[in-house]
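Mind looking over this structure? Questions follow.
Every protein chain but one is kept in place in this view of the complex.
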Amino acid sequence: MTWLDSSVMGRRGVAQCREGQHHHLTEAMQGEYHYVYGPYADPVMTIAPGDVVAVETLDAFGGAVKTEDDLPSKVLNMPFVNPQNGPIAVEGARKGDVLAVHVRSLLPRGPQPAGTTALIPDFGGLVASGLTHLNAPIAERVKKMDVTPDGIRFSDRITLPYEPFVGTMGVSPEIEAISSLVPDFYGGNMDLPDVAPGAVIYFPVQRDQGFFYIGDCHGRQGDGELCGVAVEIPATVTVQIDLIKDWAIPGVRLETEEFIMAVGSARPMEDAARMAYRDLVRWMIEDHGFEETEAYFLATQAGSMRVGNMVDPKYTLGASMLKQYLR
Amino acid sequence: MTWLDSSVMGRRGVAQCREGQHHHLTEAMQGEYHYVYGPYADPVMTIAPGDVVAVETLDAFGGAVKTEDDLPSKVLNMPFVNPQNGPIAVEGARKGDVLAVHVRSLLPRGPQPAGTTALIPDFGGLVASGLTHLNAPIAERVKKMDVTPDGIRFSDRITLPYEPFVGTMGVSPEIEAISSLVPDFYGGNMDLPDVAPGAVIYFPVQRDQGFFYIGDCHGRQGDGELCGVAVEIPATVTVQIDLIKDWAIPGVRLETEEFIMAVGSARPMEDAARMAYRDLVRWMIEDHGFEETEAYFLATQAGSMRVGNMVDPKYTLGASMLKQYLR
Amino acid sequence: MTWLDSSVMGRRGVAQCREGQHHHLTEAMQGEYHYVYGPYADPVMTIAPGDVVAVETLDAFGGAVKTEDDLPSKVLNMPFVNPQNGPIAVEGARKGDVLAVHVRSLLPRGPQPAGTTALIPDFGGLVASGLTHLNAPIAERVKKMDVTPDGIRFSDRITLPYEPFVGTMGVSPEIEAISSLVPDFYGGNMDLPDVAPGAVIYFPVQRDQGFFYIGDCHGRQGDGELCGVAVEIPATVTVQIDLIKDWAIPGVRLETEEFIMAVGSARPMEDAARMAYRDLVRWMIEDHGFEETEAYFLATQAGSMRVGNMVDPKYTLGASMLKQYLR
Partner (left out) sequence: MTWLDSSVMGRRGVAQCREGQHHHLTEAMQGEYHYVYGPYADPVMTIAPGDVVAVETLDAFGGAVKTEDDLPSKVLNMPFVNPQNGPIAVEGARKGDVLAVHVRSLLPRGPQPAGTTALIPDFGGLVASGLTHLNAPIAERVKKMDVTPDGIRFSDRITLPYEPFVGTMGVSPEIEAISSLVPDFYGGNMDLPDVAPGAVIYFPVQRDQGFFYIGDCHGRQGDGELCGVAVEIPATVTVQIDLIKDWAIPGVRLETEEFIMAVGSARPMEDAARMAYRDLVRWMIEDHGFEETEAYFLATQAGSMRVGNMVDPKYTLGASMLKQYLR
């Protein structure tokens, strides 16, 4: 008996935390990785609600940046970046349902230095873009780091804690196929550190079987993913996927033992912040018995805001409330 | 010997943490409160670097909202809101210097319920404004709360921790007089919960004697101050003010025992986020020996972002770095 | 000999203004209309550079709003709105080329009142969205108007000039399939009144054969398409499509007898404005011999800015320069 039994996944999921079959989605099984979240690909596997899948993900560069001399502008072939595993079909999923994804573990794969970050011309939170500015770009640069569960070797002097999470995860839009670099209501490239082992993430299903995609694992990241590239690692990420029937949610939601979080992805950043808080207030009203004004007041005095990314085509923020105030 | 001795205030301040005279700025002494941050008012007192001042602040409504029936639209007289104490003249302060303000304590004053929050028509993070939208406003509403160091009584069921901070604090612009509702490079209405007891806040002096203003204390607030009104309280806030000569900083900076923070205030929100991280990177380079790219990389992987307010004329965000990574 | 001979299409097009075959893409031939701009549909026809196509477009509602009693929320089935003709395959088109589209004529089709505009809940430039705001939506409303080349009957008192244009037009992204409600570098739902009879519009080809889509014709529209719905009409629009080999442009460009225009689509609006002016400056440098600073100065003193839409998922603005200053 864990907190999961009292989570939305535990209470309303088809499998109600009962563990189904175990699957292993290896690189070989995946074969061709995907660069869009969409309905036009064939499922790599079909699973039942409650099943557990261990997924071998590539890093955001598809492993092309092997050394600090492999400059992204040389080794990358746009738009073929941020490769994704999937789609995984979930039996019984229909538009209007929700996929509940419990991240169980996330471990780095492959030879060291497994971690990569980089300064990519015209890209990043403190960098002007050639599409909007006249300034010369800053110098391109790659940094490789050893990444293990014991820590991330940023430099001889600095070792950062290993706090892994999944950068890109979600379901297929109904008729669109969107770049895996974009986050939105269906998930995608949210780069939100709360999408981490222990959390349950909820995605609004848009089409039959949901079509779940996952990739872009990070050893860690600061708020905002400032330069646009976290500690990118190839990884084995294990998720349990359940199905919640007939739950209408406008976007991604998330739950941990301590808090609930609503996620917004938009530009400008204040619209992402509003979306996140607006849906948090909606959730407090619909599932926790708050009157609207009281929910708005409590979010004002006790809400927390996480800046996930401030660099992607849409910025992603998460608004959360401690469960202790919801009981 | 505390961490303050190793703070910028302790190392570079004129008083170097030596405590000067104690002053008490009572309501009576203040007399007329101010509604702009500017150079056109006469100082209420002149102090020396290192002096300690206990200030009796009014709440953001000037105490006009006494009960839940005192609707802001009825009892407030714009633009006379968010009354400020000061200006306090600091001997020797010149443009190009920095005022270092150590918040020592913050206690609620006056009869209970001392705490006030409200829904004000056309104002707040989830509310359309009549200046930009056609939608009807949401209902106006006032909520009063008991506020003591033991907690904030939000409702019969919910008591929130007392985590007080100063909503509005800063120095006078050189020639402008700006509404106390606005935050900017000189400080002002930042509504940033890190401006709290224990922290040292650094303000770039714009004119002789600095002209320090303070007011708008909050019993607590969630990230973003969502509805636009925190737990507003009249308070006694005690600060020690020191002077750092010849320190060029582009905006407000902040320091605690654990981290340093750079603050940005702007619209859209991403510009405030960029300002904050940009100045954090500058600070890491200038005072902590980082090469620019390494500072940018470290901020990407280990920076934290606080959303102070998402409701004021400019939004305020703070970007911080743990000191353990700066040594 | 017309100005077209001296246009980029005339000078660099494969057909160099020579008129090819004429095609008629009727509703029947189109059969199933499309709701995304993408590579996953089969071409309805294949044409050669220089060919002329008369296209029967549906209005943005697919004709579902027949009377002022047909409220969008009742008769529309999201995301199946803004139906598009195509894709039309263009022989020889490859990534790195440009499709040049000369709009020759645009005439309303079908019974009167052919024109429809509407207030759609949570949508429009002066309306709060339920995804970001708490305010109640404004009342839903439909307005039907007679639309002929002689004018648009807005009311008994007001007849507006018939100034038709194509709201949505462009090429397929390389691997994405994007909603026809979205504008971006490949074109799409720009809602830019300059995309009108007489103009030539240039689209950067992203995949073999270009895959040209077109739809969403408007009888007219004010700057910004304020409520989000122009004078929507079913139409017959006739375009000549040429191919320019090896012309690298970052986004949509446009040319008339009097001016050249670069188009930007982004949020916030200032980013769309910057994109548009940035590419206008680039064009002035690359094709008209300006030194960068002089181009920037001339755009500052003589550039014009059109606000196309301020309501779509990305806002579209066009920056233009009179040809008389380019010679």
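Should a chain be cited, it is by its letter among A, B and C, assigned in written order, with residues numbered from 1 in that chain.
Convention: a contact is a pair of C-beta atoms (placed from the backbone, for glycine too) under 8 Å apart; a residue touches a chain by one contact, two chains touch by 3 or more.
Since the model is a prediction, treat every value here as computed from it, not as a measurement.
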Chain not shown: contacting residue from C:160, C:200 or C:262: C:160
Which residue of B:107, B:177 or B:322 touches the chain not shown here: B:177
In chain C, positions touching the absent partner: 117, 119, 124-126, 139, 141, 143, 152, 154-155, 158, 160, 220-231, 267-270, 273-274, 277-278, 281, 293-294, 296-305, 307, 310, 315, 317, 319, 325
Chain not shown, touching residues in chain B: 35-36, 38, 40, 79, 130-134, 174-179, 250-251, 266-268, 271, 274-275, 278-279, 281, 292, 296
Interface with the unshown chain - residue positions in chain A: 126-128, 132-138, 268
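The rule is simple: only the chains that are shown with their structure count from here on.
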Same-residue or different-residue interface between chain B and chain C, half as cut-off: same
Whole-Å separation of chain centres (CA-atom averages), chain A against chain B: 34
Inter-centroid spacing, chain C versus chain B (mean Cα positions, whole Å): 48
Contacts with two or more other chains, residues of chain B listed in rising order: 126, 268
